[in-house]
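My questions will all concern the structure given below.
Only one protein chain is missing; all other protein chains are in place.
Chain nomenclature is as follows: A and B, assigned in order of appearance, with residue numbering initiated at 1 for each chain independently.
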Amino acid sequence: MSLSKIARFATALAGLTALAVGAQAQTPAAGEPIKIGAIVSATGAGAGLGIPERNGLLLAEKDINAKGGIKGRPIKMIIEDDASNPDTALSKANELIFGQKVVALLGPSLTASTVAVGGVTHANKVPQIAFTGIGPAVERERKCVAHVLPPQRLNAQALLEYAKSIRATKVGVLHDAGYGNVVMAELRPLADKYGVKLVAVEKFEIGATDTTTQAAKVKAAQPEAVFVIATSATPFRNVKQIQITQPVIAAIGSSSYEYVNAMGTAADNIAIPEFVVGEDPLPHQKAFVDLYKQAYNSTPKNYEAAAWDAAHIIASALNKAGADATNEKLCEAMKAPYSGVLANYDFSADDMTGIPIGSFVFSKLVGGKYTRTPFRVSQ
Amino acid sequence: MASLNLQRNLLWIAVALAVWAALPFLVPRNIADLLVFTGIYTIAGLGIGLLLGHCGIVNLAQATFYGLGAYASAYCTVMMGWPSITGFLVGAVISMALAYVIGRPILRLTGYFLALGTLALSAIASALFFEWDWLTGGTLGIGGIPKLDLLGFVLDRPSRYYFFVWIVAFACMWAAHNLVDSRSGLMLRAMRDSSTAAAALSVDLQSLRTRVFVVCALFGSLAGSLFAHHVSFVSTQSFTVDRSITFLLIPVIGGATSIPGIVVGALFITFLPELLSKLGDVHQILFGLALVAVVVLMPDGLMGAWDRFRARLVARGGSDA
Partner (left out) sequence: MTLSLILQAIFAGVTNGIVYALVGMGLSAIFKGSRVINAMQGEFAVIGAMTTVLLLTKSGWPYPAAIAGGALAGALVGAFIEVAFVRYMALKNASEDSFLLLTIGLALTLSASVLFFIGRDGHLLPPIGGEGVVLVLDAVIQLHALWLVAIGIGATLALRAFFHRTTVGLSMMAASIDADGAATTGINVGRMRTYTFVLGGLLGALGGILVTPLISVDYTLGLNLTLKGFAAAVLGGLTNPLGAAVGGVTLGLVESLAIIGISSSYKDVVAFSVLIVIMILMPNGILGRAGRRGG
């Protein structure tokens, strides 16, 4: 607990008194900044995504403005917290779009919030760039809602590519009932195409504190490799605890320093198909990684980069269409290829993402640190 | 004197109605959106208030019925392409039937055991919502639920939907008021205050409690259907145990025995987080503290505190005169 946090707490308490009196803070209209709205889950269960995303957004705002903004006009990022709740995300979106009159909306962090918010942005043709992979069928109709993380089908494909590269044909899967379930639905039909047999598929509930028994069932099926698709450290620890010695491949959802810390020694040798390895960035990622390290004194991962990209994508669309362009014009300007830090996107693609499988890099955890492996999928 | 009071009351009602009707046009859209949620939460909270305030039952399963209503609406309209009304009806029928079947055995429990029983029910339902993805869409949910359409008038923005939701909410409040005022209401309170005495008067406790539980489920399901048509998207995240806890907070904060209290509780739940979120990430701590403060300082909820405050004012006024 740092002093600055206590100070922030005290300031907030003082601010609360001000709010109670009804003092509504008004930003002075100076310099005519272009307002961009963002919704992240900074509190609640999704904070592990939302906080890194907010860091990426704030860094991008500084970067864009330092480089002259949009034709001389600065951008102003208005970031709201949905507390990991889709209902809250919806009313925040209404506030940003109709109250603040933002030109575009970045976020939210979670699929449920994204689809809920998409109902408003789509109906009002406000450009939106979500920090999620494309979700349920209805999202395919929303041609103004782009995604900066890969669709789950691509994540499933990346896992299988890696399995193929290590010649594993019998694979066991340990996955959670949320994120894991969605990836799993895509994995099943794809496995056949890759000649991979799923010898055991075990599920556990979100927030499970123990998955030893499920891991034991996977072990009993004698797989040649194990996929772990989850958003927590627990299954990884259990896999090592019951001495599964086969290669473990994790989906991108568990690639963050928080989870790796929580895995402890169990993290060693886990392979992860992902995009940003801050310890050893690709040439085009280096500038972002250096800037991030300088600003936050920590190494960025995928979510920081995704948010950074989202901000730059909208900035480039604004540069193309002009700051006063209509929503439709801005949408059209956005629907183009873009090479970002995370991946090469193409928002004119059918899935509003357009990430090629070649954008994946494959990392391995060694001593709690990420190392980038030379393996890439050739297109 | 009486007629003067009546006149004054009528005047107040007229003013309140005018404010209610003008409100969505005076406030920004996000506030109108929150007012829609307030209406939805009021309906869901009413049922819990009935159980808590008149039967002494802590119901931690409302998210289950809320979810059933929402999924029924989503499934009927999106998957089957049926008119919206079918979703409301299917949800209501399933919820009431489930509440009846489960209510009979579970309501034999009392006190904390009953609270845990309903909590367990909510946990089971939440696991099944995840599991039965052919019905619920699982984690991805079901999107594209159409906005309600009343004879060609599409309720596609918060300021329009507001009226529909609140008319339903008022109807539910009226129904709850009648239930409380009726003979059954009297029996309910007799049962809450002394179940042995009520049993001696040959009040059939079980069936009475089950009936209120069924009404509570109906309100929950209605609220869920209204929610689905407002957000146009449903997923498991909205129907977890946390949501059941939130619903329970509504009558406790507002005051379980008072119907206006439920509205106050729903306002608290929707507007306070919004207000606090302007202060940054600290807002969740502050919300928790506010909740603790209400529970500790106002044992009968905000409405109870208000009543006591007014009683004190009247008492002071009386002594002055």
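To be clear about the criterion, a residue touches a chain if its C-beta (ideal position, glycine included) is under 8 Å from a C-beta of that chain, and two chains touch if they have at least 3 such contacts.
Predicted, not measured: the structure shown is a model, and the values here were computed from it.
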From A:166, A:220, A:287 or A:366, residue that would touch the chain that is not displayed: A:220
Residue of B:86, B:184 or B:284 touching the missing chain in the full complex: B:284
Option touching the unshown chain, where B:50, B:249, B:266 or B:302 are the choices: B:249
Contacting the left-out chain in the complete assembly, out of B:94, B:120 or B:272: B:120
For chain A, residues in touch with the removed chain: 1, 5, 9, 43, 45, 47-48, 51, 177, 202-205, 207, 209-210, 212-214, 216-217, 220, 232-234, 237, 241-243, 257-259, 261-265
Touch residues of chain B, complete complex, unshown partner: 52, 58, 105-106, 108-109, 111-113, 115-117, 119-121, 123-124, 127-128, 130-131, 241-242, 245, 248-249, 252, 281-282, 284-285, 287-289, 291-292, 295-296, 299
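Just so we're on the same page, only the chains that are shown with their structure count from here on.
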Chain A and chain B, separation of their C-alpha mean positions in angstrom: 35
Touching residues on chain A, where the partner in the complex is chain B: 8-9, 12-13, 15-16, 19, 25, 42-44, 80-81, 83, 85-88, 90-92, 94-95, 97-99, 110-112, 115-116, 118-119, 123, 135-139, 141, 177-179, 181-182, 205-206
Chain B to chain A touching residues, read off their complex: 28-30, 33-34, 37, 127, 130-131, 133, 137-144, 156, 158, 231-233, 235-238, 273-286
